[in-house]
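Pasting a structure below so you can have a look.
Missing here: one protein chain of the complex. Every other protein chain is in place.
Letters are used for the chains, namely A and B, taken in the order the chains are written, and counting of residues starts over at 1 for each.
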Amino acid sequence: MIKTDYIKELARKGERADGRKFDEYRTPITVEFGVSSKSAEGSARVLIGDTEVIAGVKMELGKPYPDKPDEGSIMVNVELLPLASPKFENGPPSIDAIELARVVDRAIRESGSINFKKLCIEEGEKSWTVIIDIYPINAAGNLFDACSLAALAAVKDARLPKLEGDVVDYKNRTDEKLPVEKDALECTVYKVGNVLMIDPTEDEEQAASARLTVGVTEKGRICAMQKGGYEKLTQEEIIQMVDLAIAKTAELRKALENGKLYEI
Amino acid sequence: MSYNKRFDGRKFTETRPMKAKTGVVKNAVGSAMFQIGKTRAIAAVYGPRELHPKHLQDPSSGRLRCHYNMMAFSGSGDRVRPGPSRRSKEISYVTELALSPVLDLSAFPKTVVDVFIELVQTDAGTRCAGICAASMALADAGLKMKDLVCAVSVGLVGGTPVVDLNYEEEAYEEGAVDIPIAMTPRDGKFSLLQLDGDLSKEDFEKALALAKDACQKIYEVQKNALKERYVEDKK
Partner (left out) sequence: MGEILVKEKEIVAPGDVLASGMDYIPTDGAFRDGENIVSSLLGLVYIKGRLIKVLPLNGVYIPKKDDVVIGRVSDMTYSSWFVDVGYAYDAVLSLKDASSDYIERGADLTTYFNIDDFIIAKVLKVNKSMAIDLTMKGPGLRKITRGTVITITPQKVPRVVGKMGSMVSLIKENTGCQIVAGQNGRIWINGTVPDMERLAVKAIKFIEQNAHKSGLTEMVKTMLSKEAKK
């Protein structure tokens, strides 16, 4: 496979096809809020190179789970739309879509980014569920990081809808933000040949033998992980990957801070 | 007539502000975004490409296949469950019928051209915005078309003929009639016509008459956006 061989050969020489360093994101990383501000309680659009992802938050009123009667909950869903790539097909969610959703979910959930207790309205009876729907619009590599960033951006953009008894008035939003107490973001490190790199293009993803997604909070703590790919990783490699992810999520966080309102 | 001033202050014959852009999905052969008011659609074209299953292949021409979908958070109330519904399937089908008459795929036997339409945000008129975006995306993909297709919803709100109803108007308490249409601007013929409501034949004619002017304006927006990408930078 000439493309894969080419990428591996370049990697051996310490190079990438587009001239980036191994630890360099495509630039600029853009975050825009309110891409669906009329319809969604919160929404955002993220661009990393040619990769574009839209995420939206809907708040649903429900009953707390019996084992956590004083907590709200979240649900994360990723749809790999055939609009976004010739490789995606209509039909039930593929394993790739399911993995993406679960990995994005894990960082937000396990970090305690959202204080679920504050989403409970009436113990055992009424609580909010935060539903995050994520849609890649153009899939051009590194969907994990883009989806994670878009999800957190949409959550931070969200405002609770008005509640009249048991009825949600979706037309009227309050000023109340979601109880986001930590900012968990994910950086995925790929192993290509013998080198570790971040933010792969699609061709680089194809050439990779393993990857590690690491969820990192703003304090630099680890909150989620997922190893992918068929090759094994050594402990040294894992530690290097974690170091790289911790350092690089800071850049994603900066892009989030510099986020602007969406304009066409 | 009870509805004598529109909720958003528009003239009865006026569409909401429009914005359009092509080349919005790099992976696609052609793509476009079309926004009217707060309703925004993205369309991406893939193909002509291989068509499965084989029995659907037409040895004399390519086929057009449209897929309309609302993003889960794009509705004006509860979350829309992802995946096809009866509604989205019907809209996909009438979208195909609205676009087919202009499209010439005779050079691509046995193939399929897929058009994926996604609604990011909605405020009524979604199938029409989708058709406008799809028509642009097909042209952007370099496919042969006899004309563009322009779509808008016309109708009656509280008995008054209006153009481009928004959600508030569609839900008007004293009754509304919604007539989504698509038109090829050069010959003024209709390729989509649906109607929800209750009205006299006279009012129907009045509403249809409004469509033509609105479509001309939509046509200008579509054409300008298609060409904009290729116009030399003015310095």
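One rule holds for everything that comes next: a contact is a pair of C-beta atoms (placed from the backbone, for glycine too) under 8 Å apart; a residue touches a chain by one contact, two chains touch by 3 or more.
Note that the structure is predicted; figures quoted are calculated from it, not measured.
Novice: One chain isn't displayed here. Which of the visible ones does it touch?
Specialist: So, spelled out: the chain left out of view touches A, B.
Novice: Thinking of the whole complex, not just what is shown, which of B:Leu56, B:Ala107 or B:Ala209 touches the missing chain?
Specialist: Spelled out, the listed residue whose C-beta touches the missing chain is B:Ala107.
Novice: From the list B:Val115, B:Ala139, B:Leu199 or B:Cys215, pick the residue that touches the absent chain.
Specialist: Reading the full complex, the residue touching the unseen chain is B:Ala139.
Novice: Which subunit A residues touch the hidden chain?
Specialist: Interface with the chain not displayed, on the subunit A side: 1-3, 6, 10, 13, 15, 17-19.
Novice: Please give every residue of subunit B in contact with the chain that is not shown.
Specialist: 29-30, 47-51, 59, 102, 104, 107-112, 139-148, 184-186, 222-223, 226-227, 230-232
As a working rule, only the chains that are shown with their structure count from here on.
Novice: For subunit A and subunit B, what's the span in angstrom between their mean Cα positions?
Specialist: About 31 Å, centre to centre.
Novice: Can you check the complex and tell me which residues of subunit A touch subunit B?
Specialist: Subunit A reaches subunit B through residues 35-41, 43, 50, 54, 56-58, 60, 77, 79, 81-86, 90, 92, 131, 133, 135, 137-140, 170-171, 264.
Novice: Mind listing the subunit B positions that touch subunit A in their complex?
Specialist: It comes out as residues 19, 21, 24-28, 33, 35, 38, 42, 44, 46, 49, 67, 69, 71-79, 82-84, 114, 116-118, 120-123.
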